[in-house]
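Every protein chain but one is kept in place in this view of the complex.
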Amino acid sequence: MNVSYKRSKAASKALSYILLIGVLALFTGPLLWMLSTMLKTKAETYKYPPSLFPETVTFEAFERLFTLQPLMWQWIGNSVLISVLVALGTVVSSSLAAYGFARFDNRAKNGLFFIVLITLMIPASVMIVPSFVLYTKLGWIDTWLPLIVPAWLGGAYYIFLFRQFFMTIPRELDEATYLDGGGRFTVYSRIVMPLSKPIIITASIFAFVYSWLDFLGPFLYLKSSENYTLSVGLQFLIGQTSQDFPALAAGAFISILPIGVIYFFAQRYIVEGVVLTGSKG
Amino acid sequence: MISSKRLDGWKFLLFIAPWLIGFTIFFLLPFGTAVFYAFTDARLPGSTDFNFIGMSNFSTLMGDPIFGKSVANTIYFVLLGVPIVTTGMLLIALLLNLDVKGIALFRTFYYLPTLVPIVATVIIWRLVFNSEFGVLNGFLGLFGMGKVNWLGGAGMIKPVIILLQIWISGSGVLIFLAALKGVPSHLYEAALIDGASRIRRFFSITLPMISPSILFVLVIQTMYNFQMFTEAMLLSNGGPNYASYTYVFHIYKAAFTDLKFSMAMAQSIILFAMILAVTMFILKASNRFVYYEGEGRG
């Protein structure tokens, strides 16, 4: 009995690893293929059967990429700047609104917060062409304003995130501040925000990452190539050199690099952010 | 006292002012615009050169076979894609929840594809699924299989897109993983004493306990698939023969390629209504099977 139990346990363990390796291959395989492709010569990418590893490793693809598309650096810069501004704006505006919803006793509060929750359910792409009209009227087409300003005016998702966290901060601390003569904003800036560092980090990483990943917005609103973000720039690149597989792979690699680095250093916060909204939503 | 209460009311409004302004400008205004233009014949987005034509955009849409195809494709991605992707997420989460050595290493990687910009994802997938020189057909060739036309054939493109969705499903997996961790272990211990099998334990303990998360992922994924656009546009340009032509792709095409902006607005409104209806339906239906701890049946 003991032997067969052990054997079945070993078998199930082996099966687990086989499945795990299969899942690992699914998730990392395409990324590895990208790495392999970008280090090949152009000719080697037209070979069948394809070679798993480059015959000779070369960085020519990067040279071609940056000669063909000298704007690459600028796109990276644009993406970083936009994403940082989005993250900053998201934290400031959403935490303010969330504080309002978490700490005030107001007749309108519940109704308004319900609207916040409803807008979480609004499909973004239904709004994207109508919003385009708004931006044309504002003269914001081909500027970064449509990408950044909305972030400074609160996002339902982040308001929800902050509110959930603020609710866990004991109100006794507020009362102590009021007794010392502080007002609402003192409580927000001196008590609540300093205690909310984890959620601030999570929200800013999230906002940064989602702004970095955004394609549809920049694709519709940005028209001249020096205003592009990396995502739209990459799409432009596909249209320009659809046959240069190594250069395309190199471009993809560059677009992943910054986020990949953030992920490996800030994995914990990303995980927390998703879990917080997912499990309580 | 009263004045201080009123003052506090103003302060509340001040705190939520950013959101209030944002909601008005970036939601109410565009939504009103969409409704307004849906009943006009404007050709360019935001054009001031238009006539009111009543419901005729809607009736034209009903007779448009390409619109019909875009609806059918989107229904495919919702009815077939959502369950498959959600099940995939759950299976992967169960796998990554196993208590084996080195699991942390495996867990590091599943979220990485989710962080790849969609254009880069498409570049990578086109390299992998390249019918002539892609690694996938090369691999299948080792087993004597012929080259599969993954992206260019009407038959394979939709499944490939669903597979792509599983590839970038890290957030859903994460939510399921957290939910699985949250299942109280004493429930399993009790079940083990009762001699319940592993499958039995899954269906009678795990599944009910994580049902709120399943509902959440289901709703999010449904909304996402209703709005699928970028994958279909970049991977196969809606083709071949409109096989990956999604609803939102058609909205985009109407507004920017076909110069029928008002038609795009009519389509947006229909989509809005459809998503609202389906989401409400899922939420209503969920009352029957979602278990909220501490609240009994919710």
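Letters A and B mark the chains as written, and numbering starts fresh at 1 in each.
The rule is short, and it goes like this: a residue touches a chain if its C-beta (ideal position, glycine included) is under 8 Å from a C-beta of that chain, and two chains touch if they have at least 3 such contacts.
The rule we apply is simple: contacts and distances are computed from a predicted model.
Engineer: According to its UniProt entry, is the unseen chain "Sugar ABC transporter substrate-binding protein", "XdhC/CoxF family protein", "PadR family transcriptional regulator" or "Electron transfer flavoprotein alpha subunit"?
Structural biologist: UniProt protein name of the non-displayed chain: "Sugar ABC transporter substrate-binding protein".
Engineer: In the whole complex, not just what's shown, which of A:Pro170, A:Pro194 or A:Gly239 touches the removed chain?
Structural biologist: A:Gly239
Engineer: Determine which one of B:Pro30, B:Gly134, B:Gly172 or B:Pro212 touches the chain that has been left out.
Structural biologist: With B:Pro30, B:Gly134, B:Gly172 or B:Pro212 as choices, the missing chain is touched by B:Gly134.
Engineer: Using the document's definition of touch, tell me which of A:Thr136, A:Gln164 or A:Gln267 contacts the absent chain.
Structural biologist: Here the residue in touch with the unshown chain is A:Thr136.
Engineer: Where the complex has a chain not shown, which of A:Ile18, A:Val57 or A:Leu81 is the residue touching it?
Structural biologist: A:Leu81
Engineer: Using the touch rule from the top, list residues of subunit A that touch the missing partner.
Structural biologist: 43, 46, 48, 68-69, 81-82, 85, 89, 92, 132-133, 135-136, 139, 141-145, 148-149, 152, 183-185, 220, 223-225, 227, 235-236, 238-245
Engineer: Touching residues of subunit B against the unshown chain: what are they?
Structural biologist: So the residues of subunit B touching the unseen chain are 7, 10-11, 14, 17-18, 43-47, 65-66, 130-134, 146-147, 149, 151-154, 237-242, 245, 253, 255-259, 261.
The rule we apply is simple: only the chains that are shown with their structure count from here on.
Engineer: Once bound in the complex, which stretches of subunit A touch subunit B?
Structural biologist: Its residues touching subunit B are 13, 16-17, 19-20, 23-24, 26-31, 33-34, 37, 45-50, 52, 92-94, 96-97, 99-101, 104, 106, 108-109, 112, 115-116, 119, 121-127, 129-134, 136-137, 150, 152-156, 159, 184, 188, 209, 212-213, 215-216, 230-232, 234-235, 238, 245, 248-249, 251-253, 255-256, 259-260, 263-264, 267, 270-271, 274-275, 278-279, 281.
Engineer: In their complex, what parts of subunit B are in touch with subunit A?
Structural biologist: Touching subunit A from subunit B are residues 8-9, 11-13, 15-23, 25-27, 29-31, 33-34, 37, 45-46, 92, 95-96, 98, 100, 103, 106, 108-113, 115-120, 122-125, 127-128, 132-135, 138, 141-142, 166-167, 171, 174-175, 178-179, 182, 212-213, 216-217, 219, 223, 226-227, 229-230, 234, 248, 251-252, 255, 261, 264-265, 268, 271-272, 275-276, 279.
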